[in-house]
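Up next is chain A:
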Amino acid sequence: MPGDLSPVISVRDLWKVFGPKAEAVPKSEELSALGRRELMDRTGCTAAVRDVSFDIAPGEVFVVMGLSGSGKSTLVRCLNRLIEPTSGTLTFEGEDLLAADAARLRELRRLKFSMVFQHFGLLPHRRVVENVAYGLEIRGMGKTERTKKAMEVIELVGLLGYEKSYPDQLSGGMQQRVGLARALAGDPDVLFFDEPFSALDPLIRRDMQNEVIRLHHEVGKTMVFITHDLSEALKLGDRILIMRDGKMIQTGTGDELVGAPADDYVRDFVSDVNRSHVLTLRWIMRPPRPDDPLDGPVLSRDVLVHEATRVVLDSDKPIRVMENGELLGVVGNEEILGVIAAVTEGS
Partner candidate 1 sequence: MAVLEAAKTTRPPAAPPAAPATGPVWAAHRGAVVAGVVAVWVVLWALLRNRFTLTLDTASTTDLHLRINDIRDSIDAGRNSNPLFLYVFNEIRLVIDALTNTISGLIAQPAFGRPVPLLGWLGVVAVVMFVAWALGNGRVSLLAGAVFVFFGLQGLWTQAMDTLALTLAAVLVSLLIGIPLGVWAGLSDRVNRVLTPVLDFMQTMPTFVYLAPLTLFFLIGPASAVIATLIYAAPPAIRITAHGIRSVAPATVEASVALGSTPRQTLFGVLIPVARRTIVLGINQTIMAALSMVTIAALIDAPGLGQNVLKALQTLDVGTAFNAGLSIVLMAIVLDRVTTAMSERVEVARLMTPQAIARRPYLLGAGAFTTLVCVYLSYTFANYAVFPKPEGSSLGYVGDDVARVADSVTTWTQSNLTFLTQSWKDVSTAWILDPVEHLLVESPWFVVFAVAVVLSMVIGNVRAAVTTAVCLAVVIGTGLWSDTMTTLAAVLVATVLTVLIGVLVGVWMGRSRGADRAIRPVLDAAQVLPSFVYLIPFVALFGATRFTAIVAAVVYSAPIAIKLVADGIRNVSATTVEAALSAGTSTLQMIRKVQLPMAREALVLATNQGLIYVLSMVVVGGLIGAGALGYDVVAGFRQSTYFGKGLAAGLAIVMLGVMLDRVTQAASGRTGGAKKR
Partner candidate 2 sequence: MTRIGSPRGARRTARVALVATFALALAACGGAKVGEDTTSSAAPAPGGSGTAAACGTVNIAINPWVGYEADAAVVAELLQSKLGCTVVKKNLDEQVSWQGFGTGEVDVILENWGHEDLKKKYIEEQKVAVEVGPTGREGKIGWFVVPWMAEKYPDITDSANLNKYADLFKTSESGDKGQFLDGDPGFVTIDGPLIKNLGLNFKVIYAGSEAALITSFRQAEKDKKPAIGYFYSPQWFLSEVPLVNVKLPPYTPGCDADPKTVKCDYPVYNLDKIASAKFATSGSPGYDFVKKFQWTNDDQNVVAKYIAVDKMSPEDAAKKWIADNQAKVDAWFTS
């Protein structure tokens, strides 16, 4: 979990304002407090990212989630400065990213970051292998070497046999594999995903999500993943940042968001989630009452509710949630049924 290691990316007070005299908005307390409509009327500006701060730990999958227009795509583009932030600080591996000049920025993009796009952004006039090798090519890598490297990555993402095809001869899922391969080919430290699977069919989307999980296990890169799909966020994300109107609403692990929503917006957002698959016992345990028998089965607090359901229902005594020999709380039928019933009610 973050905190123990020095962060790869560290964002503080980041603003991105579009419009005339954009830089004035974050500076002025009055303007920065305005809502979207008022800001537009007063200054003609739109604040896509408002005062966002977070850290991303090495190897973490950090998901930014929000509905369209929430500023999440702008935020991720600020991280590799495809979009220039208006104010704030941005540190990458200890380096002030906003101070980097064009040449340094290019170097970072070539060696450290890469990005996967919603609409793939492939070069239609090049074959798959040439697309994958493009990033290596612009670094100045020789043809033989880059082709060899590209073929390795093509194999990694399961595209072997398609390397001679042109992008428009492939299905959407396959095209995104090309995008993924291109991003991986440069062996970057950080991968940015901008809603990479939202244009795909549900089944293919699930395959691709699993693919990302598999790759994460194999290559262990830090990933920043943008999505508007909560189940995708919960499935992939170590931690999730929820954005609304450019503002950070809440950051936390999946069970934190579901178990302790910061406000009604998040609560509403997570209401459809199958809570028993997200929440762990620590979110539903209660302090033992005097009449509770304290000799039921023992479970860890990180056990998911749906995994504990059978144990709890089978036992006639509440189970004990223990850690290091200490009793944290108990969970009885009532608590379990509370979670399960909420799901049935919700659906």
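In the analysis below, a contact is a pair of C-beta atoms (placed from the backbone, for glycine too) under 8 Å apart; a residue touches a chain by one contact, two chains touch by 3 or more; residues count from 1.
The candidates came about this way: all candidates are chains of the complex that A comes from, given by their letters.
Predicted model, so just to flag it, every value in this text is computed and none were measured.
Visitor: Among 1 or 2, which touches chain A when you look at the whole complex?
Guide: So the candidate in touch with chain A would be 1.
Visitor: Give every residue of chain A touching candidate 1 within the complex, in rising order.
Guide: Per the touch definition, chain A meets candidate 1 at residues 80, 82, 105-111, 113-115, 117-126, 134-135, 137-139, 166, 179, 182, 186, 192.
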